[in-house]
Every structure is written in structure tokens, then in C-alpha cells.
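Heads up, one of the protein chains got dropped from this complex, but the rest are sitting where they should.
So, chain A:
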Amino acid sequence: DTGHSHPSTLNDRLLIKGGRIVNDDQSFHADIYLEDGLIKQIGDNLIVPGGVKTVEANGKMVIPGGIDIHTHFQMPYRGTTTVDDFAQGTKAALAGGTTMIVDHVIPDPGCSLMEAYDQWRQWADEKTCCDYSLHVDITHWNDSVKQEVDSLIKEKGVNSFQVYMAYKDYYQMSNSELYEVFSFLAERGGIAEVHAENGEIIAEEQARMLQMGITGPEGHVLSRPEELEAEAVFRAITIASQTNCPLYVTRVMSKSAADIISQARKKGNVVFGEPITASLGTDGTHYWSKNWAKAASFVTSPPLSPDPTTPDYLNTLLSSGDLSVTGSAHCTFSVAQKAIGKDDFTQIPEGLNGVEERMTLIWDKAVTTGKMDENMFVAVTSTNAAKILNLYPRKGRIAVGSDADLVIWDTDSIRTITAKTHNSAAEYNVFEGMELRGAPQVVVCQGKIVLEDGNMHIISGVGRFIPCSPFPDFAYKRIKARKQLAVLRAVPRGMYDGPVSEFSLSRGGTPSASARTSPTKQPVRNLHQSGFSLAGPPITPDDIPIRPAGRRIVVPPGGRSNITSLS
């Protein structure tokens, strides 16, 4: 899966002198020697072959290239595609210091996951300028999808799958389906990603807005209040905790959703939150812009929060570690494409830019303000993503043997974001006019300099697919330990020999849960004989049954073996 050979070997050799290497754990001064797209040596006074190209870093920071864990390049939408294809998109990524992207494969409901995966691989292999990986979105659920998920994990290098709690009647999954997907992923070592919004209530609210005559982009945010995002996050966490599956919440857009994630982490849930460039950098007040095209360019789901203090809050949680990784959810449409929804906000294609601005924006909002240090910056822009996807330490770290994806970061540079100069093909930039400090000065991708002095040297199609293996330690070490604890035991009791009331098998509805355990599962066996075969060897009455962590249970007061005795 990694098959691009590079014609010029000389170019592949690179020495970066006098830089300060910044990893997520420490910073230190050392030179770096790169060869064949790998970091070969780190240290002082390196012995390198003659004729090697040398970059003088002059004490500037050298950081692992950014990993944008959430992009939608070249995404098909009702017969058109997003304006940034894999070439344009990865170019923008490299310009911003991001040397790897992870795109989402979105199969149509009812279509094969594998075919969609192959399609995306083909598009990306042709065009990407940097390494990439793929998430696969599960848009429907049945046995054949389960099979495909299994083979995607085992054979195709995909370890993360997204499910949708929104988009009713289209992508949305029921709670039971989520439970099954999460259980399956937990078993196979995948990461469950979730688009968290309550689609049912959104549908109701959208209908209400349209009835009230609100058809512009402001209807988008009014019909998707942040509570619905928080509710869905809460529900997803509950299901993940129930199934003991690591959870990854894509696009954390609001304070309340972020709060739920940080609370859950405090309680010990294995959950990761991904704020995106837009939620860290701007807010939802623009939905009320008089300029329809501008307002529409902000449309994404969950929407940007109209609360202008949200970006600052999310930056704080990102700095404190409550939110773990950052993506861009880069998914740009032209104004003409957005205009599909000019008379009905529900028809506006969703998505905004951010892949190019991500690193600079986080530097400006979080590092220059003193919320986080440079090491934390590396963690949230690169290392944590690599750990979650099981790519660490190949990606996300400057170490001998790691991929030669590096950025020399200029902390003093100041530039103004504008659609006139950005590398995306979209007419609008949601960060238009922002003055941001910090920018990449040199970007090295696969051992080659792709950005130098503002000039880009990129080759379309050199990007390799990086397979992600299941059971990433970062998420699964805890999950595995909990699984061992979570064995449930039945209480051994005598056989009930008292009277049994007559009851009708057809449910005469009361709050008893009988109808739902399907009749096929009804145990017909003798409790004396085989009651607890699955729970290991029969335990003596003195044994305290092992229970799942987190359930504190007092030893029940000593019982009797005759189950009919009245105490």
C-alpha cells in the first residue's frame, strides 16, 4: 500500500541544522538528518554524506508536521463535488504546515463500504501531495456492512469508523444500531467516531423554522441549537461506555458539548473530542450576515455557535487536555453550489474551509495567548492524532526512524487570512480578515522541501496511503483492562419451587420488559444443571462475584439456597 518510488535520491537527503526540536513531551536543540523520507539521525555534529542539502534553522522550532484528522476533499454532493479536490486540498494543507490528512469515505446508504473505499483510494492516490489515511463512515448497518467493516480493519488499514446521529432518514442510526456498531468495533479494535447531533429533533425544528418563513442560513443554526449537540454527545458517551468502546467525537462546536466530553473524561470514559479550525477560530454570528453568500459559507453541522465566547472556551479546553485533537472538517463549496439552498436553508450544502489555517490559528489563539506551550501545540495538532490512529511514532514525532514530515515554525510571522491569497478554490474564507501570528517557514514532506520562502514545490500524486492498524494502545490499553474486569456472574440460587402465576404470553402492556427479549432467546434450561456455564466455573456461595469496574456493589446479605423462603 505504500508504493511510490522517488526518482531523485539526492534530493532525498536533507540536513536541518541549528533547529530546536519540539515534540509533544520536550524541546531540545539538535540537528536532523533525513534520507529516503525517513529521519536517520538526530544529534549534534552528525556525520552525513557530502553534497547534502542543508537548511539552517537558526534556532527556530522544528515540529512534526501537522496531521489534519478530518477532511472532506473531493466529496461528491448531488452530482457535483466539493471545490477542493485531493490535489488542491493537500496543497492547502501543506501550505499551512499539515503534512498528513485523514479523509472521510462516505458510502451512500445501501452501497458497499468496500467499493466506496476503493473509489476514495483511487481519487486520493491520483492526486494527493502528502500522505493520507482514511476514515470510513458507516451510513447503514446490517450483516454485510459488518463483514465489510471487518475486512476493512483486517486488510485495508482502516481503524476508525464514523456513525451519524443526525441526518434523519438518511445517515442517522438508531440507538440500537449504535450499540451494535460500537460493540463490534470494540471487539475488533476500531475507534468509533460519531457525528453527534440529535437528528430527530433537528428535523422537527427545521420544519418549524421553514413554517415560520425563516429560509436563510440563520435558520440553519436556529434549527440546530447547541443543546442538541450536547445531548447527542451525552448519548454517544453512554452507549460507548456501555459497550466499552473508545469514542471519538468529531466536530466539537459548542461549549456544552465540550463540557460533556470533559465531564465524561473525568469520570474515566475513553472519549476524545475534536474541535475544528472553525470552532476554534470563529463563531456563528455570521449566519445573520446580510450577505447571503457569506452567511451560507459558514454553514456546517453542527453549526458554529452564535455565542462569541465559544472559540476562547474551546481553546481553553484544548489546552487543558479535555479536548484531544484538532481537525479542519475542510469541505468547501463554491457560492453557486451553496446557492442550491438559496430558498431553503436545509438544502445548503454543508462544510467550510480550515485545512490551511488550522496550525496558524491554534498557534495564535492558544500559544501566543499563553493557554498552551509549544509541546502541547505539537500534541493537539499532530501527536495525539497519530496516537489515536495508531500511526505513532511513525507520524507525530521527530525521532530516528520516523517519517521525515517536518515543519520549521516561524513564531514571529504575521499574516492576514483572506480568500484572495488562500490555496483553497473557494470564494469565501470563514476566517477572512483575521490577523494571525505564527506560520510555517519551511515544510518538509516525505523528506522533500515542499514549502520554502513562501514558494510551494508540490507534486500531485506522491501522497501515500498510510494504513492504520487496529487496537491503538492510546485508546485500547484502558479498554482491554476494563474488559477483563467486566465479566458478569450470575448468582447461584436454588430452583424456584413455589407457585407461578398464570400470565398471557401476548403482552398486556405493562412496564415490564418481557416482549423485547425475543422468544428465541428465552432460556428453557434447568437452572440447577447448566445455569452458569458461560460464567466460568461455578462459584461457591462465598465468592463475591466480579462486577464491572465502576459498579460498586455491597455483598448482599447472606442468602439462603431455597429461593422460596420468605425472609
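One rule holds in what follows: contacts are C-beta pairs under 8 Å (C-beta built on N, C-alpha and C of every residue); 3 or more make two chains touch, one makes a residue touch a chain; residues count from 1.
Here, contacts and distances are computed from a predicted model.
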Legend entry - Protein that the absent chain corresponds to, by UniProt name, given "Palmitoyltransferase", "Dihydropyrimidinase like 2b", "AP complex subunit sigma" or "Mitochondrial ribosomal protein S28": "Dihydropyrimidinase like 2b"
Inset, instruction - Determine which one of A:I42, A:A399, A:A419 or A:M456 touches the chain that has been left out. - result: A:A419
Legend entry - Contact residue for the chain not shown (choose from A:K294, A:R394 or A:R482): A:K294
Inset, instruction - Determine which one of A:Y33, A:F73, A:Y164 or A:Y248 touches the chain that has been left out. - result: A:Y164
Inset, instruction - Return the single residue from A:P64, A:G157 or A:P349 that touches the missing chain. - result: A:P349
